[in-house]
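In what follows, a single structure is set out as structure tokens and then discussed.
In this view, the complex is presented without one of its protein chains, the others remaining in place.
Chain IDs A and B follow the sequence of writing; residue 1 opens each chain.
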Amino acid sequence: MRIPCPVCGVRDRREFTWGADALALDRPAVDAGEVAWDDYLHNRENPAGPTRDLWYHDACGTWAVVDRDTVTHAVHGSSLAETARAGKAAAGKGRA
Amino acid sequence: MARLIAKSALMGLLPVTVGGISLTEVETGPVTSIAPFKGQSRAVSAVLKERVGLRFPPVNRAVAAGDVRLIWAGKGRALMLGAKPEGLEGLAAMTDQTGANAVLRIEGEAVEDVLARLIPMDLRSTVFKTGHTARTMLAHMQVSVTRVGADAFEIMAMRSMAGTLVHDLEQAAKGVMARRALG
């Protein structure tokens, strides 16, 4: 398996550590309540098909959001987790 | 009062020669990690340009001017070798890493074949040219690999793993040399 590091380029999977489902990006506020925290901590989709998750490139210290497919094993691409979060924050502010 | 004596990471382990492959320790001088704070990358690069004549290196690149080298060292980070950075206070996190790495030069006509036994990256000269660098793995170790010549690479690994680094490279070189001797 090969994974594109958004910083270094495509590398062998052995250079990476799987981290979390991409919903880790959506950390609830501390007072968001039990349901929100339960979802964040425990409840996961188990998709047959497209999925997004976070991988750590141990070699360079980058957390990446990786788009891949659990059925075909295709890896479609990746982006910096840092900016994915910033993007969400900006979008959130826009709605508010 | 006694004075402390510094010992290099690979003292007693190198040099080693296997066939046409040589492993030698690299004398780095001071090593400092430079990690620009948010929005300071340009400012850091400008100071570096002014002080040592080098810009902050792009991803996967190493640059040199005289005895001073800057090697990209991971997300938002570079190592300065050969001199201590000046004028970057408040612009970047600076962390002394002198001696923290075992740094060796591996050289020889078969060097790409030797590294192909250990590193899961395409390091052929058509792809990975002089001045290219990468953070990757060598066997089970996190390393930095930089091409420093047509037949020469520089490898940095954690100092504590110096013995394993030399062992793994030596074993790989022995295999490559013996394979070549088969004809």
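The rule is short, and it goes like this: a residue touches a chain if its C-beta (ideal position, glycine included) is under 8 Å from a C-beta of that chain, and two chains touch if they have at least 3 such contacts.
Just so it is clear, contacts and distances are computed from a predicted model.
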#### Entry: Chain not present in the shown complex, as UniProt names it (candidates "Peptidase", "NADH-quinone oxidoreductase subunit L", "Aminomethyltransferase" or "Energy-coupling factor transport system ATP-binding protein")
"Aminomethyltransferase"
### Task
List the residues of chain A that touch the chain left out of this view.
1-2, 10, 12, 17, 19, 24-25, 27-32, 34, 37, 40-41, 54, 56, 58, 61-63, 72-75, 80-83, 85-86, 89
### Summary
Against the hidden chain, chain B presents residues 1-9, 33, 35, 37-38, 76-77, 92-101, 116-122, 124, 126-127, 139-141, 158-165, 167-168, 171-172, 174-175, 177-179, 181-182
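Just so we're on the same page, only the chains that are shown with their structure count from here on.
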### Query
Which whole number of Å gives the spacing of the CA centres of chain A and chain B?
31
### Message
For the complex, give me every residue of chain B touching chain A.
### Response
59-60, 74-75, 77, 120-121, 134-137, 142
### Task
Enumerate the contact residues on chain A facing chain B in the complex.
7-9, 11-12, 14-15, 58-62
